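Pasting a structure here, questions to come.
Shown here: the complex without one of its protein chains, the others still in place.
Chain IDs A and B follow the sequence of writing; residue 1 opens each chain.
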Amino acid sequence: MSKNTYVLVHGAWHTGAELEATADQLRARGHTVHCPTLAGNRPEDDRATTGLEDAAQSLAAFLDQHGLEQVRLVGHSYGGMVISRVADLRPQRLARLVYVNAFVPQPGECLNDLVPPHYTALFDNIAAETGGGVMLPFPIWREAFINDADLALATEAFGKLNTHPYKTFQDPITLSQPMAACPLPKSYVNCRMDAALPHSLGWHPRLSERLGLFRHVECSGSHEVWFTDPAALAAAIEQAGRD
Amino acid sequence: MSKNTYVLVHGAWHTGAELEATADQLRARGHTVHCPTLAGNRPEDDRATTGLEDAAQSLAAFLDQHGLEQVRLVGHSYGGMVISRVADLRPQRLARLVYVNAFVPQPGECLNDLVPPHYTALFDNIAAETGGGVMLPFPIWREAFINDADLALATEAFGKLNTHPYKTFQDPITLSQPMAACPLPKSYVNCRMDAALPHSLGWHPRLSERLGLFRHVECSGSHEVWFTDPAALAAAIEQAGRD
Partner (left out) sequence: MSKNTYVLVHGAWHTGAELEATADQLRARGHTVHCPTLAGNRPEDDRATTGLEDAAQSLAAFLDQHGLEQVRLVGHSYGGMVISRVADLRPQRLARLVYVNAFVPQPGECLNDLVPPHYTALFDNIAAETGGGVMLPFPIWREAFINDADLALATEAFGKLNTHPYKTFQDPITLSQPMAACPLPKSYVNCRMDAALPHSLGWHPRLSERLGLFRHVECSGSHEVWFTDPAALAAAIEQAGRD
């Protein structure tokens, strides 16, 4: 098995730190793994003004600063928006895109275009009160995001989340072409108990098939399998990321 | 892991006795488990006249008689009709509703509203001949309900079934509100090889998403995993039933 370079890109409310357990599993298999934190989710970032392009530019800059090549760029959830944009910004640094229950936008779409209306309504209300940063309510986290955890782990993991800049859900993405036309190899990891999107309006195949030809990989676990089963997720990411 | 009280509510053609193997697995994990038999499926019950409300009232009475509190009320298949009604009758005794490939009715629906027309036609004909009690034909049981068993187990388990009062499939349910509006926590266990409903008109997400916010849990096995893999089912029920 060849040794590859992976960059794991977190979802909303997360930082790279929460992906380190999975990264360690990949490192134990011989790979080089980076877990950057996107602009917007760092302590110092302004939750009211940071947008999707800021997040994508911060990831592109990270790839440049570390001089990374032949990267398997892995995006989780909201991270799918970000890696889709970076595929336009830095294609020469990438070997493959890997979406892990992640959003796959069409040109000009925003994340909010891809979720059920009741989610958008919920976060519109929260953002109106806070002025820009949104937190996921604990009952939704516990029941729909980390449904495979016990309450202790669900609570502990929730304590690691950070307020997310809502503008990144509202900003239309700039893409030079639909992702199906992007010539990079692409994979989609689907976790079977992931109910963060309702299965009637789910991740796969609704969003995955926007990739055109792609490699489908299944994994056990919920949307937050990064916390509940890093070993299973690392095995799935390796299956998805290898040549 | 906290120790909880579970009440397992059987489906059509079953009694509580067929759930005891799974109950024993939960008891071995420290939980208290009851497996009552609903009115309509006891030897002495009149298959022609016992209806859905009788079944629900018998379950409510069982909870009262045993003074049960903080119950995780688990309904299988037809049992989903019954626990939905009992959530209206005895909400103060319940901590969570757990549906295991179970029907989730809207107010005023009957079970027959939720199954394919060919099932309704089949049972209409059987009930017309018997005057009210219906038995599941063995080929449907063997191929679509207990598809993960060998023939010996399929035959042995079939021998334990009892004639079911068809009126319970025809009676519209009385609910004070849609289940999505019921404030109790809710879970849905979906067995991946459950083909008792055709997957094009399946249990999940078609019926599960009527619960509103709910916890999705996957399990291996068929509709009759109570016979074929009680240990896997007990683990899934515990994942679904814990706080």
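A few notes on this one:
Everything that follows uses one rule, which is that a contact is a pair of C-beta atoms (placed from the backbone, for glycine too) under 8 Å apart; a residue touches a chain by one contact, two chains touch by 3 or more.
Since we're looking at a predicted model, the values are computed, not measured.
Interface note for the absent chain: among A:G51, A:G132 or A:P185, the touching residue is A:P185.
Across B:M193, B:L213 or B:A235, the single residue that touches the chain missing here is B:M193.
The omitted chain makes contact with just one of the residues B:A28, B:I140 or B:A231: B:I140.
Mapped onto chain A, the interface with the missing chain covers residues 1, 185, 204-206, 208-209, 213-218, 239, 242-243. Residues touching the missing chain, restricted to chain B, are 139-140, 142-144, 147-148, 150-151, 192-193, 195, 198-200, 202 (touch as defined at the top).
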